[in-house]
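One structure is given below, encoded as structure tokens.
Moving on, here comes chain A:
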Amino acid sequence: MSEFAAVLPKLIMLVLITLALAIESFGSAVVRRALLLTSAALALLGFVYSFWLLDENLRLWSDALVIDNFAVFTDMVLLVLVFIVILAGLEGMGRSGDAGDFYLLVFLSLLGASVLASAGNLIVVFLGMELSIIPTWALVAFRLTDRDGFEAALKYFLMSIFAAALLLYGFSLIYGTVGSVTIPFQGEVETTRLLLAGIALVLAGFAFELAAFPFHQWLPDVFDAAYAEVGAFLSVAPKLAAVVALVRILSGLEGQSDAWTYGVAVLAAATMFWGTLVAFAQTTLKRLLAYSAIAHAGYALVGVAAGNQPGMEGAVLYFGAYGTGVVGAFLVLSVLAGRGFDDQLANFRGLGRTHPGLASIMTVFLISLTGIPLFAGFWGKFSVFWGAVQGDLVWLAVIGVVNSALSFGFYGRIIQRMYLEPAPLEPAPPALGIGADEINWPLRLALGLTVGLTFVLGVLPRLLFQAVG
Partner candidate 1 sequence: MLDSDVQIALFAAFGGIAVIAALAAVLTRYLLRSIVAFGAFLTAIAGQFYILAADFVALIQIFVYVGGVVVLILFALMLSAVGQKHPLAVSEHRGLGAVVAYAVGGWLVWAAFGQDLPKAGQVPGETVAFLGRAFLDQQLVAFEVIGIILLAAVVAALVIVRGERL
Partner candidate 2 sequence: MEVNWPDWLNFDWLDLGWLELPWVDTNWFHDNWYGLLLLGFFWGVVVFTMVGALTAVYVYVERKVSARIQGRLGPMETGPHGLLQTLVDVVKLAVKEDVRPAAADALAFRLAPLLVVVPAVMAFVVVPFGVPMVIRDLNVGILYFLAVPSVTGVGLLLAGWASYDNYSFLGGLRASAQFISYEIPRTLAVVTVVMLSGSLSSAGLIGAQADTTWFVLLLPLSFVIYAVTTLAEVNRVPFDIPEAESELVAGFHTEYSGFRWSLFFLGEYASLTTASAFAVALFFGGGLGPVLPPVVWFVLKTAVIVFFAVVLRFTLPRFRQDQLMALAWKYFLPLSLVNLLLAGLVMKAVF
């Protein structure tokens, strides 16, 4: 397989970027729509093509890019994700004059995430990280009229450049002690204080990107302030790629696992608890999803902490499985927000009766997020916990299960509100005026796809496991 055939999905992302630039240049609505549809089709094409790349395991261009199953899986998730994001925004954002800018930023970040996930040396890891992050600052601040967006963007910006600096310093120490930037690092590596310092700093940097416990403050603000599409994108793409890169770096440090296992385990446990507990106190859906996203990063870190093959695979797989649920939830939010529906949790009362279609879809996503069998989310959790058990971290798996059970508390509460509580009469419920049939077709397609994925992956987890392992 030639080098360019192996990176075709990334080349497709490059084409998407140029298409978005073209949208910016040719302002007419028809052209814009055509270009967006072309982009969506290309993304799908890339997804399908990626199947041929599975099990190829290539190292390209002086090991700078690695096309292994993790990387291909990430590309597939990313391309499906961007397909959904394009469709979801086609009738909303896609109609505005800013569509070109918006999708350009999304595609740039997409390419960054893809590069990050297949980075074969520390330089490319760092660059991929930055490329996936820099456009998202602008995405968060995309609503010009919205002060909150800018505030969130500023905090996000300051946090992530600090994280980047920590990461860079950590990389410098690793490079200095190991003597190479290529992953996996060659030769026998002696555990020294300097190397440990490097690993610790790198972990801190990644913890920022994943919004793990002590470094999570930016995430709720960002979710709160950004468009639902941006939230859907942000909750999956950069994090999935970051987990892949983290897994690759840590497993590339042969014989060093003692050094980081417990650090990551504690990080994971703290993150799960913090995310889950604080989520209970939230009153809006976006912030609830944000804190649950923090908790979910913790679950993924459980797999990383396990440090063995199933754990690492589980961590990568986790975001794919979790992604279906959270993206779906954001899509529902986007439908509701398009009708002036505030995402206060109290507003969900009686949604099951007023909008049975949306409510049932939402229920599917929430159940998947909780991790109940027969939905995609379950297999994500199952794989990381199984990895933890295999890696002699039973206590961590137990904490994970406990947290999953706890999380049903707030996810279930929404379901309960939707079906068991009457719609508020006074004040009158927001005039939504929508049945499922009034949602525009691209959005309906996106929703259908997400629901379908949640079910199919839930029933046939082999598809997921085969892709990764």
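Operating definition for what follows: contacts are C-beta pairs under 8 Å (C-beta built on N, C-alpha and C of every residue); 3 or more make two chains touch, one makes a residue touch a chain; residues count from 1.
Regarding selection, all candidates are chains of the complex that A comes from, given by their letters.
Predicted, not measured: the structure shown is a model, and the values here were computed from it.
Undergrad: Counting any copy, say which of 1 or 2 touches chain A in this complex.
TA: Contact with chain A is made by candidate 1.
Undergrad: Once bound in the complex, which stretches of chain A touch candidate 1?
TA: 14, 17, 60-62, 64-65, 98, 101, 104-105, 108-109, 111-112, 115, 121, 123-124, 127-128, 130-131, 134-135, 137-138, 141-142, 144, 153, 173, 176-177, 179, 192-194, 196-197
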